[in-house]
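All protein chains of the complex are present and in place, except for one that has been dropped.
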Amino acid sequence: MRQESLICISCPVGCYLNVEIPEEGEWKITGNKCKRGITYAKAELTNPERIITTTVKIKNAHLKRLPVRSNTTIPKELMFLAMAIINKTVAKGPIKMGDVIVENILGTGADIIASRSMD
Amino acid sequence: MESYELVVIGGGPAGLAAAIEAKDNGVDSILVLERDQELGGILQQCIHNGFGLHVFKEELTGPEYAERFINQLNDYGIDYWLNTMVVDFNAEHVLHCVSKEYGFKTIEAKAIVLAMGCRERTRGAINIPGTRPSGVFNAGTAQRYLNIEGYLVGKKVVILGSGDIGLIMARRMTLEGAKVLAVVELMPFSGGLNRNIVQCLNDYDIPLYLSHTLTEIRGKERVEQVVVSKVDDNRQPIAGTEIVYNCDTVLLSVGLIPENELSEEAGVTMDPRTSGPIVNEAMETSIEGVFACGNVVHVHDLVDFVTEESRRAGRFAAKYIQKQLVDQENMVKTVAGEGIAYIVPQNVRIRNLDKQLELFMRVKQVYSQVEMVIKTNRGILKTMKKRHMAPGEMEHIVLAKEELEGNDIQEILVEIQEVQA
Partner (left out) sequence: METKKMNDVIVIGAGIAGTFVARELARYELDILVIDQESDVANATTMANSAIVHAGYDAKPGSQKSFFNIKGNPMFDQVCEELDVPFKRIGSLVIGFDEEDRKTIDKMYKAGLKNHIPEMSIIEANHIKELEPNISDKVRVALFAKTAGIVSPFELAIALAENGIENGVKYQLETKVIGIEKQDSYYDVHTNRGDYQARNIINCAGVFADQISQMVGDTSYSIHPRKGEYYLLDKKAGKLFNHVIFQTPTDHGKGVLITPTVHGNVLVGPDSNFVGEKDDVSTEAMSLQEIRNVASRSSDKIPFNQVIRTFAGLRASSDIGDFVIGESKVAKGFINVGGFESPGLSAAPAVAKYVVEIMEGISGGLKEKVTFNPRRRPMVRFAELNLEEKQKCVEDDPNYGNIICRCEQVTEAEIIDCIHRNMGATTVKGVKKRTRPGMGRCQGGFCEPKVVEILARELNRPIEDVSYNGSKAYIVTEETKKQI
């Protein structure tokens, strides 16, 4: 049986999770204060994912950078590839919060969306 | 001379929440004065998520959180002046402010809300010895260059301070192409959230050195090296433990200081423990009709608490304008007992409370498995078991008004006690 300790990052509380992974059968997850901890532990130990938050170059707006975020998590290992795509993108104002800047980034199903309106 | 019922100094999350709440409570003529080019305060450069879990039950980025309030402010038609700096205000509620667009203005107000936020502690204030090359930045300034202006401040970075700002910038700089060599933390524990250790440091294999500090910065024109040393229990560098890092940038995340120049010049009484004004249950300062909320009162960790506190200030500022606040001869004092660094508010007039009294406080050290005891001169009011408390996590206690009524209460004391075996 495998034992893992990890900190849940689903919310700012940061519960200390303890995961027991048997050879076969259900995982035993303790230490979580809510259901999200269970989901997180399973994902983190099999296929870790992260929300990406960054900025994108923007033209035709009163500022030079537009903050963006992924609308859902993407695989952790794709972070830098995603950054490369976002860095090549130039958004064009005016922008409404939530506008899709990069659709379905790297085929993950996650969109990169504007984190604010900007004109 | 212009006249408004309420003037709010600062258009960040604190000022926005206070202004909106005041409007909701019947104040019509409100003016928000903001020195930056747009509303939202520091949230506009906090492009990461983690905001709004309490207030909106969602995890938002800084700009998303700000936009909710900016939209509401605009929907309410509340006036605001951007690029406007308040130069001073006085006990008679007369302010002077200046901007390119509006010129030099004198404004009189029935009430004022101070929401100026805070500034960062600097290298000079903590006396890091060595040379004084370019390349030493406060983390927040580096964040502004990166997220608002779009410039990287360096390529090989050492960060002093493991509070959330330092951790967030470690990740941000890495994602934008810099190499963060280490995060160095004086204390034996990190000041930031656990989740940030994971998603900002561990994810990128950035080492965290606890109980270490920067003992020298080297470089003729630009930073070239830093020296990192281990510290002992008294936080003094231990000779012989020095490690030299070749780097070109130092980011400092060594604390925030409420920005109270205006308050002090106006004669507001300050609390040296918070570096902010002494306030009562209405978030009113020692000057009648001058209220304060947000980081200018005490440095917060969660913007959600800033919003709650600022709504309270806005609500009570409205009551003050409507002459509904009463003074109280025997004001109740909150007392920071064993283990408590400070409590806000410092004074309480029970009669003005709606239904409850909210106390915000910080502990002096990390505690595990202890009890938080709230006492008055009557006796013990409440005991709360606490599994884990740290100076970096603000504590929040709610007391029911009815438990505090009757004119005999003089003080409310909060202290930490070991759990009785």
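Letters A and B mark the chains in the order given here, with residues in each chain numbered from 1 onward.
Definition applied: a residue touches a chain if its C-beta (ideal position, glycine included) is under 8 Å from a C-beta of that chain, and two chains touch if they have at least 3 such contacts.
Please read all numbers here as calculations on a predicted model, not as lab measurements.
Engineer: Using the document's definition of touch, tell me which of B:100, B:355 or B:385 contacts the absent chain.
Structural biologist: Within the whole complex, the residue contacting the unshown chain is B:100.
Engineer: Touching the left-out chain: which of B:44, B:174, B:215 or B:352?
Structural biologist: B:215
Engineer: Which residue, B:15, B:41, B:63 or B:140, contacts the hidden chain when the whole complex is considered?
Structural biologist: B:140
Engineer: Of the residues B:155, B:235 or B:378, which one touches the chain left out of the display?
Structural biologist: Spelled out, the listed residue whose C-beta touches the missing chain is B:155.
Engineer: Contact with the hidden chain only, please: which subunit B residues?
Structural biologist: Residues 35, 83, 85, 87, 96, 98-104, 119-120, 122-125, 127, 129-135, 138, 140-141, 144-146, 148-155, 176-177, 215-216, 218, 220-222, 237, 248, 261 of subunit B touch the chain that is not shown.
Engineer: By the contact definition given up top, give the residues of subunit A that touch the hidden chain.
Structural biologist: Contacting residues on subunit A, toward the hidden partner: 55-57, 65, 87-88, 90.
The criterion applied here is as follows: only the chains that are shown with their structure count from here on.
Engineer: Between subunit A and subunit B, what is the separation of their C-alpha centroids in Å?
Structural biologist: Between these chains, centre-to-centre, one finds 27 Å.
Engineer: Under the definition above, what is the set of subunit A residues touching subunit B in their complex?
Structural biologist: 6-12, 14, 16, 50-55, 57, 62-65, 67-69, 76, 79-80, 83, 97, 115-117
Engineer: What part of subunit B is in contact with subunit A in the complex they form?
Structural biologist: Within the complex, subunit B contacts subunit A at residues 37, 44, 47-50, 53, 59, 61-64, 66-67, 146-150, 172, 175-176, 193-195, 197-199, 203, 302.
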